[in-house]
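The block underneath contains the structure these notes are about, expressed in structure tokens.
Excluded from the complex is one protein chain; the other protein chains are retained at their positions.
Then we have chain A:
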Amino acid sequence: MLDKELRSMIGQVKDGQMDRRAFIKRLAAVGLTAPLANQLLALGGVAMAQSPAVYKPTKRGGGGPLKVLWWQGATLLNPHFATGTKDQDGSRIFYEPLASWDADGNLNPILAAEIPSVANGGLAADAKSVVWKIKPGVKWHDGKPLTADDFVFTWQYASDPATAAVTISTYGDITVEKVSDLSIRILFKTPTPFWANAFVGAYGCVLPKHLFADYKGSKSREAPNNLAPVGTGPYKFVEFKPGDVVRGELNPDYHMPNRPHFDTIEMKGGGDAVSAARAVIQTGEFDFAWNMQVEDDVLLRLEKGGKGKTVYATGGDIEFIAINFTDPNVEIDGERSSMKTKHPILSDPNVRKALALLVDRDSVKKAIYGRAGRTTANYLNGPEKFVSKNTSWEFNIEKASKMLDDAGWKVGADGIREKDGKKFKLLYQTSTNGPRQKTQAIVKQACQKAGIDVELKSVVASVFFSSDVANPDTYPKFYADIEEFQIPMTQPDPALHMRRYISANVATKENKWQGQNFPRYVNKEYDDAIAAAETETDPVKRAALYIKCNDLLWQDTVFIPVMHRLLVDASSNSLRPALSGWANRTDNIQDWYREA
């Protein structure tokens, strides 16, 4: 996309010559659209669309009970302690952020009076500060007014290491100051093009200062309101049993008109995904079930003549096979996969490319993910404007075989390729999970045809994803040749998603394998592009830089993307849940309603 052309288009939108929908369409045509197209307009001086959610009910309440099923129940209701989305989802019924992400990746104001933009003076030109205006007249469930002090307190609370909040990563590096009773200013240390992180979405929920002030720091666990939330949300707290049930009732003082639609809400936890799908789709005992990690065949069967259906939301979650650039079989100073080694087979770029040709993504989609997946060549799959159009993928065993022949790997007497007496053998690890083991089998089959001997290994998820330094089977240690898992994209911006793979982040014994660059990929060009993107305030150049990073990962075959995964839920036929691939399921719970 040409810089100049875009800039003139932004100008047109500003002057009202072009409508914003047309603008987004034009951007889509060149591969840059949706969520960040809007941030782009915001930085260009055009206010973000206050995305008009289609919400039909004309009065508050009257929708009866809303019964939702989370097969992993919420275990706590303080959003700043939430270790997983299940906890964030439970907390979000009661607590609210300034804004949430809607289905297109636009910011949807919740507690904010308006979305900050350059035009309304909210965004600083140097991208080092944001001013948020708070909606007047919002009350906590106990009747106290919501003010800027609550936001400043929430920042102090979350950024205090003694509080042990998981949101410390969001709040640690910023400063929040009170401008007036109803506005706050967030200050960043460095220019931050992606400003909508603190107080936005799942990690953005604000806590009432008057109830938590005494429980900041090391006393955080003792706060009685950790289990009995008092928020500003559409539902008031009734009851909570960890891992079992969260119940709420309509908040008669809710700050949005005609909302919420339901009189009560019940979030039941426990069980498994298949029976949750049954309870919604087949028997209709529940209205909505979260995260249907169930084979598409099973869902299709349940949907025949059922009382519900599956619903999908597109985000940026990517299931991939990562390639180890170091040697997992050689130990140097007590460390395998050490940076001092090179992978004996996979350090050859042509071998990696050949391997990518052996992953039959169509079969994986057909056999496993069905409607819940899209095939892709990219590591970065959203928002649209960051998605590269320069990449491609194919499944071609002959081509792969030829590339391997050319690289010197000849088929031996036992059908397995070898070079200089070394056999082409790979250890392929992933977490224990039905779809992943099936993917392993599909890849192994193709590799066998190409003369590659693949040994499969699956590790229990609680070990694979743990940070236990003593365990050799964790994914950051990567004591295997290739490994597969999924990294979710929790916000519509690639900064954190792409930053992982800079060389300073390599996982080593020295940093206790806390470095996030587990493939141990080192490329100066990539490092430079990330560094440039992180301070680039021009949204178009920034998007181009992230596309370049994605293309580098593709050229160097650091990852073999297996599937761009969609979020899958089950919903009753009459329920209209407001879902977004860029947010948690309950992030727009105020907009849910039932069609009469």
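One rule holds in what follows: contacts are C-beta pairs under 8 Å (C-beta built on N, C-alpha and C of every residue); 3 or more make two chains touch, one makes a residue touch a chain; residues count from 1.
Throughout what follows, contacts and distances are computed from a predicted model.
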Candidate names "Cytochrome-c oxidase, cbb3-type subunit II", "ABC transporter substrate-binding protein", "Acetyl-CoA acetyltransferase" or "Glycine betaine/proline transport system permease protein"; UniProt protein name, chain not shown: "ABC transporter substrate-binding protein"
Candidates A:84, A:121, A:136 or A:349 - the one touching the absent chain: A:84
Hidden-chain contact residue, picked from the options A:411, A:463 or A:532: A:463
Residue among A:239, A:297 or A:595 touching the omitted chain: A:239
Per the touch definition above, residue among A:62, A:191, A:271 or A:344 touching the missing chain: A:271
Absent-chain interface as seen on chain A, which is shown: 69, 72-73, 75-76, 78, 81, 83-84, 161, 164, 166, 168-170, 203, 221, 226-227, 239, 241-245, 247, 268-272, 275, 278-279, 282-283, 285-286, 460-463, 465-468, 471, 473, 475-476, 485-491, 496-497, 500, 512, 514-516
